[in-house]
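Of the protein chains in this complex, one is absent; all others appear in place.
Here is chain A:
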Amino acid sequence: MTTTSPQKTNRTPVRLGDRIFTSLSVGSGLLIFAALLAVFLFLLAQSWDAIRASTEVMGQSGEFSLAEFVGPLVFGTVLAAGLALVMAVPVAVGIALFISHFAPRKLATPIGYVVDLLAAVPSVVFGLWGGVWLVPKLEPAFRFLHESLFTRWFPMFQGSDQEVTSPMRNVLAAAVVLAVMILPIITAVSREVFLQVPRLNEEAALALGATRWEMIRTVVLPFGRSGVVSASMLGLGRALGETMAVLMVMAPGLTYTLHVLAVGQHSTIASYIAAQNAESTGLDMSKLIFAGLVLFVITFIINFIARAIVSASSKK
């Protein structure tokens, strides 16, 4: 009410306020760049010792190979996040479609709230829940996957008896927890996109005799594809960087195996840093920070790809 009265009496814009507001918003915009740059420079400076001492830079006289060190970590990180995405995206799209097109209004709103609430649960809580409650519950399912005939055609569920032991603190269990954690963001973004599908297109499809499913397949999904992709990328970004939940659920190891039921074979960059950080000093610490730098770059690339996909499809 107070801002409307001066507008009536004074037609010219309030210059001082304008200027303050402009500089504030420009400042905030620049601040994010500065913060990002500062993080990047910090990572680079702190990992410099490790980079300089590595065989990649020094050749034969280097102390260790950074690629060998960071390779299994990158593999584990991408594997865990990828598995989580594979599990989360179909469910998230299903929930989003239900909320936007199937559920009666009375039901849609509360379901939307509940899914959003999932995003507010701290990752430590997810870690506790996953490690203590979920892992024993998943065990029969994992045993089934491992022992059923299915395994013969699907090598990911193989593994020796030494590797597949209870408790099943393996990368698949961690991925299940990650999937639950990234569900809300993928659902929320997809729902928004599905709600923006032009009503006329939908009605046209229905008028041509399409069933609801056909309408969704021919109209809603194509329209929402880029939105779902960018939502998935946002989810992937979160899954890549998740630390606590992975740390508490998975028994880590450093190998390149694709056996997702094998315990103690995989590790993720973030959880590895968290586990080793307390007792690491000097060059070891520098190596850890280098791993952090790699994660930073990976996340950056993923976001970049997401942007590219979204902008490419919006130009069409």
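Here is the rule we go by: contacts are C-beta pairs under 8 Å (C-beta built on N, C-alpha and C of every residue); 3 or more make two chains touch, one makes a residue touch a chain; residues count from 1.
By definition in this document, contacts and distances are computed from a predicted model.
Only one chain is not pictured, and the protein name UniProt records for it, out of "Oligopeptide/dipeptide ABC transporter, ATPase subunit", "Succinate dehydrogenase hydrophobic membrane anchor subunit", "Phosphate-binding protein" or "Dihydropteroate synthase", is "Phosphate-binding protein".
Note that of A:22, A:148 or A:166, the residue touching the chain absent from this view is A:166. Among A:234, A:248 or A:306, the one in contact with the hidden chain is A:248.
Considering the whole complex, the residue from A:66, A:180 or A:263 that touches the absent chain is A:263. Only one residue in the set A:280, A:299 or A:313 touches the chain that does not appear here, and it is A:280. Touching residues on chain A toward the chain that is not drawn are 3, 72, 131-132, 135-136, 161-163, 165-167, 169, 247-248, 251-255, 262-265, 275-282.
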